[in-house]
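So the structure is just underneath, and the comments pick up after that.
Every protein chain but one is kept in place in this view of the complex.
We just call them A, B and C in the order they show up, numbering each chain from 1.
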């Protein structure tokens, strides 16, 4: 398995009765199909997977699989707190056509989440999963840190293909790259540090920002690959404010609002998440307008 | 609704194929029935609820309801990340006979978990729940903090009866007590600070330590009520080492190991949790022996 | 050495050219002499000692020693980052008449501040100091934590008399008490948790709040001693808002503003600290008025 370039973790639309809206999900995915993205991740953190049940998860997978072209990576988030639930979710995702599963670390029982616990968990999942496993570390959300030392042990598993690291600690990303075999895929999850992550050896990114500004993110990746570092640095800097708005500052509500402004019609986040305040919309609009055309 | 004294959050036994073992749950509960506890909480943090699915949750509730006497509080943990899932879980728990539900804060999308978000979430749950709601804050696990300011707003809801605060910050517990009506029930969740929590106005505790040392925990509560503060302080101090062992230090694996030593037969924790190392057992045994008789 | 009751860490007045103003320091101390306080601490955290040089420190000590009655404890803060500087400062303080020195942990090189480092540092200081040493832990300021395990080792030193713990973690205070000999003096530093600290074995407090509300703090201590716990709890709760205002919320600028409102004339804090905004004054005034008469 090879993954490179920019993949996007797509949000899950809900209808006005708070049910998964697969129609809107399909239409949004069709719009992204027109962009030079390398792949699609459903049911990631951005997909509000943590707020959905297993039946809803299956609905989203099936709908998305149908629309995502076969020449793009189709990856499904299957992280769960228990090992057996992560295995079941990974098997279901594979049945429904996932090319790979992205398995967020468990993090509820923080003090017990040692390197050994992570190695046991991921080994069991990778042993059972019919498709390749990508590890997924997102410390800001989970409160635990999947350290390079544990990843080094897991990277030799034949069914563990790579990792998404959502933290902005570039030294940690550098460690991940240098502690793993050459073909272990390290993907960045933080758009605000995508370029320096590429500098230290990440081969691509799964970027929420890529939902809102796909061409700019892909262009940043291409500039890096072409060795045009000054332009890459300049573009990275330009992207940071928007990355912040749809990331740490306003989270999924911010991303959904941005996508709605761009015509993707992804609706509101699921409670307890709430739409951004109206005052945020002009700020989002201005930040988006630097990268995308905004429908009137 | 009135709750006072010591309640215990019971662990969930799993069998050797990692399935909920309701037989062992019943037998363990019968043993606790012989102790002077005020109530039982199933599917709390200690119950590994975060590692169980909805079907398994129902199994545990039904089995426990059957065994817990009617004159003791029977409380079910129904916290979920999404508001609608917390509502569904609370309704199911009520149908199965819960006296109240204990609803842990959502915490996955940390940066969005503002006071307003918590107020919306709990108001919706309390509006829909057929039985009284207890708020539940456990910052060490969730990474978010349900602050006294938000609790003050929620405490006026007619179906929100009280709160479990698992943190050891006594000033925060004092604030909870002073910012809420007189009949709002504040329960401590940290055994290592149970006595000072009572000093500042908590009316009881939901204590994992109470599973392993029920009589000692109840005695601490009674000493406080009788104004025998010196003895209470002395007993509190004695309890701290064991509270640490089955709490922050070894977590649920530690508590399950302790209970197995005491003859409760609650089995191993569910992966990715793992049993404690053998070297921990004599340490647990020694700490337990100060409070309970250990079968040969 | 015996210390009990309420001591206060007095602020250092500066004149309008940012020099130590010993005249105002003397006059303020004379006012406090009329209150039932057990002692005075100069050059503590509240005394802005971290912003003063050695010459200025000597000025403050000499002036204060002259005014503080012999029947009250006169304690001087002599914490420094280097062991040799802490020793020199402690010797100077003793020469100038300190009854004891209060030695804050070094904390600059955080990652090196192990238990062993603290034991070496304090042992060297206590070996050299002509007067008894009080350990001093204030994690919120120093970023390091002098743990009960290290204190237990130090408490057997014949010239280490006790400790001030400024954190609000009551379990840690309980541990300090239970891990040290009976005559080891544990003093609380956080007014917002003074009462629960007394409950778990602290024998007094060094409380910045005591500068602004001395009688109330002493009354809280006396209520505890008399076993009148309900009244103590009520008074503790009443004190929390003011404790916050002159503590975590507005710090030394808040305390100096409060004292100026009460007629102590302690001037402005030293830059980079700045006086509180004018809008804070009515808030302080209202909180103070519950405990002290405010001159017109």
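Following the convention adopted for this analysis, a residue touches a chain if its C-beta (ideal position, glycine included) is under 8 Å from a C-beta of that chain, and two chains touch if they have at least 3 such contacts.
This one's a predicted model, so the numbers in the text were calculated from it and none came from an experiment.
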Contact set of the excluded chain (shown chains only): A, C
Sole residue of C:67, C:117 or C:234 that reaches the chain not shown, by the stated touch rule: C:117
Of C:8, C:29 or C:52, the one touching the omitted chain in the full complex: C:52
Contact with the hidden chain (one of C:13, C:44 or C:106): C:106
Touching residues (missing chain, whole complex) on subunit A: 168-171, 174-175, 177-178, 190, 192-193, 195-196, 199-201, 227, 229, 233, 236-237, 240
Touch residues of subunit C, complete complex, unshown partner: 18, 50-54, 81-85, 106, 108-113, 116-118, 120-121, 124, 140-141, 143, 248-249, 251-253, 270-274
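Rule of thumb we're sticking to: only the chains that are shown with their structure count from here on.
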Computed distance of Cα centres, subunit C from subunit B, in Å: 37
Whole-Å gap between the CA centroids of subunit A and subunit C: 50
Where subunit C touches two or more other chains at once, by residue number: none
